[in-house]
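Sharing a structure, written as structure tokens. Questions coming.
The complex appears here minus one protein chain, its other protein chains still in place.
== chain A ==
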């Protein structure tokens, strides 16, 4: 029995010294020896990690053309407009506009959190909506985040579908909106019913009544957003040798992560 205590004591001592100092040369040598076994040819060890899953892309011809169109539209229309807008309006105002739009999409986030069983997040979204719509003056100020440390939980119907195992389907680049896929495109339809920015006939009031008003509101939202992140697209773009597959893969990886969260 004593020998057991002794062995335990030794382990304990080694454990402690292991925590506090670097004097454990021996074990680290052992660890390196173990490693070198699977390190023949440094690249082999990484093979499984970067197995690229091919994105399903039957519309690549159209997608490529639309990516070029969007890129030019950004460079020659959206960005210059956003720059002018940025010059006119102070950053605080633009941030408030951004907050206002984000606050409007509360029903979408709430419903999709509930559909994915994320009740805690749904509850936090509700508190955020109530606090920001009142104390935050119609959503202009994100006081819930600033003072209650409540972060938004972005969920849309595309993510909900992905959560229940629906695959992304073919990649589709949308005019002006950019990369998407069939799953996310389908998801936009139910989400639009949860958005107070819509022009279709509803049995409750929406903020916009005609397609023109809707388009105006959406344009403001987009231009305002771009004005807050003006260098963002160019920063991303500079590492592309071929813009379309680059953006496509980034989008799919990003969505996969959002779905997993």
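Just so we're on the same page, a residue touches a chain if its C-beta (ideal position, glycine included) is under 8 Å from a C-beta of that chain, and two chains touch if they have at least 3 such contacts; residues count from 1.
By our rule, contacts and distances are computed from a predicted model.
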UniProt protein name of the chain not shown, from "Aspartate carbamoyltransferase", "Allophanate hydrolase subunit 1", "DNA sulfur modification protein DndE" or "ABC transporter substrate-binding protein": "ABC transporter substrate-binding protein"
Could you list which residues of chain A touch the chain missing from the display? 1, 3-4, 7-8, 11, 14-15, 18-19, 22, 24, 27-28, 31-32, 34-36, 39, 42-43, 45-46, 50, 52, 55, 95, 151, 228, 231, 235, 238-242, 245-246, 249-250, 253-254, 256-258
